[in-house]
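Reviewing the structure listed below.
Removed from the display is one protein chain of the complex; every other protein chain stays in position.
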Amino acid sequence: MSQFLQAAAYGVVQGGLLGLVAVGFSLVWGVMNVVNFSHGALAVTGAYVAWVLNVRFGLDPFLAIPVVAIALFAFGYVVQRGLINLVINAPIFLTLLLTFGLNLVILNGLQLLFKADDRTIDTSYASQSFAIGAVNVPYGRLAACFLALGITVALALLMSRTRLGHAIGATGMDRGAARLMGIRARHIYAVTFGIAAALAGVAGTMIATVGSFNPTTTPGQLTLDAFVISVLGGLGNMYGALVGGLVLGIAESLGGLLLTGTWVNAIAMAVLIVTLIIRPSGLIGKALYSGRVEV
Amino acid sequence: MADILRGRARSRQGLFVGWIRALTPANSWPALAGLLVFAAMLALQQLIEPGTQRLLTSVFLFVALAQAWNIIGGYTGYASFGQVAFFGLGAYTVAVLMNNYHVSFWAALPLAVLVGVVFAVAIGLPLLRLRGHYFAIATLGAAEGAREVINNLTSVTGGGGGITIPTFGSDAPTPYFGKPGFYLAFLVLAAVSVVVAAVLARSRFGYAMVAVHEDEDAAGAVGINTTVVKVVAFGVSAAIVACAGAFYAFQQIEFYPTDVFDASFTVLMVIMVMIGGSGSVVGPLAGAVGLQLLSQFLRVNLGNFNQLIFGAIIVLVVVFFPQGVVTYLRDAWRTRHFSILDNVRRYRL
Amino acid sequence: MMMQRFSASVMVAIAVLVSAACGGGGTSGSGSNVTFAAPVSQTGAFGQAEGLYTLQGYKFCVQTLNSKGGISFGGQSHKVNLVTEDDQSVAATSAQIVDQFNDQGDKLILSPYGSAGTTAVAPVVERNNQVMVDSNGADTAIFSHGYKSIFAVLSPSSSYVTSIIDALSALNPAPKTVAIIAASDGFSQHAAEQGVAEAKTKGITVVPSATAYTSSTKVTANTTDVSSALIAIKGTNPDVIIISAHLNEAVAAVKQSSELGVKPKDGFAATVAPPTPAFISALGKSSEGVFGSTQWVPEISASDSVFGSAHEFLTNFTNTYGWSSEQYPYQAADAAAGCEALALAIEKAGSADPAAVRTALVGLKADTFYGHIEFDSTGMNTAKPMYVIQIQKSAFVTIYPSNLATKQAIWPAVA
Partner (left out) sequence: MIAPSEVPSVPVLEVRHLAKRFGGLWALRDVSFSVSEGEILGVIGPNGAGKSTLVNLITGHARPTTGQVLIGGQDVTGQRPWVIAHDRVARTFQIVKPFRGLTVRENVAIGAMHGNERDRSVRDSLATADELLDLVGIAKHANAAPMQLSVADARRLELAKALATRPRLLLIDEVMAGLRHHEIESAVELIHRLRDAGITVVAVEHVMKAIVSVSDRILVLHHGSILTLGSPREVLSDPRVIEAYLGHRYVKRRSE
């Protein structure tokens, strides 16, 4: 029983972190109908920025978050404006192809710059935990989970309460109409991708703090997680990513406890497929922009 | 007038005879050119050194894989990101049968194809109701799941420790083909896949695939059983891929689940089709040949930078030739309009 | 019709392209030079990490050999020429590259990094009548197929966890219980299997169960999340947690055990990861006190005419490639030793003919900076022991066997 509780607790905090990984991916997918293959690579880029700040200047990873976010936002803005916007009207899989190429460039570039060794950002507190009975809750992942919650709420508010958010939402639903309303789609798309990149960078920073990362296997894993979570949660739905993350985190944690070996991975995929068949719009009701995705 | 509305049998010849009669010097060019290329490749084998033979063998493999993906992803419009599942299942069927049960390769091969097709039908029936990215992700999930199942059936498949096909001495159920043998095997596989794709594309079924791609409601309204079309296209594609996986397994001898279920196989199929131009026969052919030669050239000559440059080339091709290189050339040929700048503007925001 | 002509033109263009590519095939004349050929990982998961260290070992060996005049046989000195090609960390590609080497006439092969690549390469070498010295593939499965042309200088996978068990049981007080987390790959599973057997002979109990490494404490190879295995261990209170896996899993295990409050009484040990600089840089202070099994330590009293003593090898190698003498990749020593064994066999055979070299390798008995090299009938080097190090103040400190120990083990290793 205590094992069960421990697994559940760990699944929850891990799920929050996973939600943070997916939220930007879901945003880009929902608004622009772009499946960003390089999402994981952007997250790892953020992790390296935070790592360099920590190793060079001793900056705490939580304090590095604004720097990482700004750097990745700028990078994301330029990538969207200079590359993805060029093929945004092409058949949907072309953008996927483009981001696949981008992914190769980014992660091989990182590998040449930083080597392929695993890195972590070493803090005195992130791997420590407090105990409630027999259940240990790690500080680092808990903080990351709260951060994910905060960012998700902030993003939801941004989308529902601000001019920028409305512009993003309008562009996502009907680009032609948005243009008639005087919204500059090129700029709005670039801002959206910039936000997603910044969020990816923040998620990468958190992963670097509580776990480890490398430029070869981490990006692919994160992108795959983001895929699964976005589908579970429903595209473009800000809270959906968080819910999807929690579902995946808890499912993997409990599944790992109940199933032997690596069967849990197979089960995760089965859950994904069944979810898709039964509820293509995600676990929590209708996705904001699902109409655009059913091509 | 009444005739045309009521229908009538127009010709009395069988399908095949009609086909042959329909050939004219003009429209048989591609077939003749294809035959010529096939003959040239056969002759070439005698002239080239073994290293180049192996390079071409891998090119043939990807020609078959790209043609297979194009049938479901290009013509039918269902972009499967799980094609590698059929590759892996084909490979493991052959390896398990040859290693555990001493079945000959030639007996194992049809079973491998069968396993691929059965799996395709099993996942196709529920998943082919999903569209766009959802179908892509569901098939990706199916492939990942298939790999994990193989990974965990340790007693049968050897799990993560890999599996070895016996190819030495009396242990070997079928003598190893060797380089010339595999050159021939993959050449024939590539040729068969090109012919299958070409015949399909020009048949009633081919038109049905395109109709399904364009609009399933409209396709159903003109009497096309869209479920059958989608599942058959998926199954044919899976058969080719599983067959390729079976030959690949025998060629490799020793491999792991992570090798033959590597999602990058699927991604390469998609890229080759997209870069060549989807929904035609020459597009994937050119994409597979060009990209495989390029990636191998880069790998051998550029060391640390090879994947970086490969990625950058993909980005540039997508930006400059968003409709695929062959499709661009075809349209340019047709319209005599070669401006690449106009081409870049094509899908711009 | 115009379109059909277009399709035909494309096909012809493809044929021309293919023919042109065929003209560009590489050839390698070796002259009086001897060529060692190796697939190496420059990109992908091992690229810029273990693959790079292996490559550095090969390069250092060839440079050193050539600076001493090369290999002498047949009354002449022959320089060594190293040919490498990137396998992108894909085992199948390693196999293709070795096949390609054969086409170019390169028969003397050095292994790629890792058991997966080496396992894939071995049947190709065997079929082509090439000969391979394996320096970084330790999985015992490689040697179970009756191959005649594969010779491994390093100790096999069976000794990775057993050496740790032996080292731990020599400590005072010896641990009574251990938990073993094992990755799903063949090498890690085989190592764990032998470790469980060794623990039994030493009277150490494996928790939660002797077969847990195949079920509840088995983790996906290369994962960065081993929480489920740790939760399975939690509550069984092992004295030591042993991780039979590679870098990712080992780093995750140490970090996550602290998160989950899984605190082994005495400390952690791991097979491949601790004796690499990356482990220390990834874990920082948390790496302190972790034990690790390694193929080579500079303390051994061994030397040869090419590299000098083990210590001299370390000094020269670390100076050449900018490593610290306290944190260095042991994979490079493995690689250099493999390369040296091949050179010694050529000298002994008096020829670079692969059949002669194979015969020479079968009977090779050599003392090198790496220790004694001698192959049993399956091609494994069972004469050489494994060593165990402990990370102390971010440096590798040899603690087992005790006659090589430079410092006392810190025990219990956790505060």
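A, B and C label the chains in the order they appear, each numbered from 1.
By our rule, contacts are C-beta pairs under 8 Å (C-beta built on N, C-alpha and C of every residue); 3 or more make two chains touch, one makes a residue touch a chain.
Fair warning: this is a prediction, and the values are worked out from it, not measured in the lab.
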*Out of all the chains shown, which come into contact with the hidden one?*
B
*Identify the residue among B:Asp171, B:Asp215 or B:Asp342 that touches the chain left out of the display.*
B:Asp215
*asked:* I need the residue numbers on chain B that touch the omitted chain, in ascending order.
replied: 1-2, 4-11, 13, 15, 18-19, 22, 202-204, 207-208, 210-211, 213-215, 217-227, 279
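By our rule, only the chains that are shown with their structure count from here on.
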*State the chain with the largest centre-to-centre distance from chain B, centres being mean CA positions.*
C
_Of the chain pairs A-C and B-C, which one is connected by the greater count of C-beta contacts?_
B-C
*Distance from the CA centroid of chain A to that of chain B, rounded to the nearest Å?*
32
*Which residues does chain B have that touch at least 2 chains other than itself?*
151, 304, 307
*Where in chain C do residues touch two or more other chains at once?*
43-44, 47-48, 184, 214
*Would you pull the chain B residues touching chain A in the complex into a rising list?*
73, 79, 123, 126-127, 129-134, 136-138, 140-142, 144-145, 148-149, 151-152, 267, 270-271, 274-275, 304-305, 307-308, 310-315, 318-319, 322-323, 344, 346-349
*Residue numbers on chain A that touch chain C, as the complex places them*: 2-3, 6-7, 10, 14, 108, 111-112, 115-120, 122, 127-129, 131, 134, 136, 138, 140-141, 210-214, 216-218, 221, 252-253, 255-257, 260-262, 264-265
*Can you name the residues of chain C that touch chain B in the complex?*
1-15, 17-19, 21-22, 24-27, 42-44, 47-48, 85-86, 88, 90-92, 95-96, 99-100, 102-104, 116, 119-120, 122-124, 126-127, 139, 141, 145-146, 183-186, 189-190, 214, 221
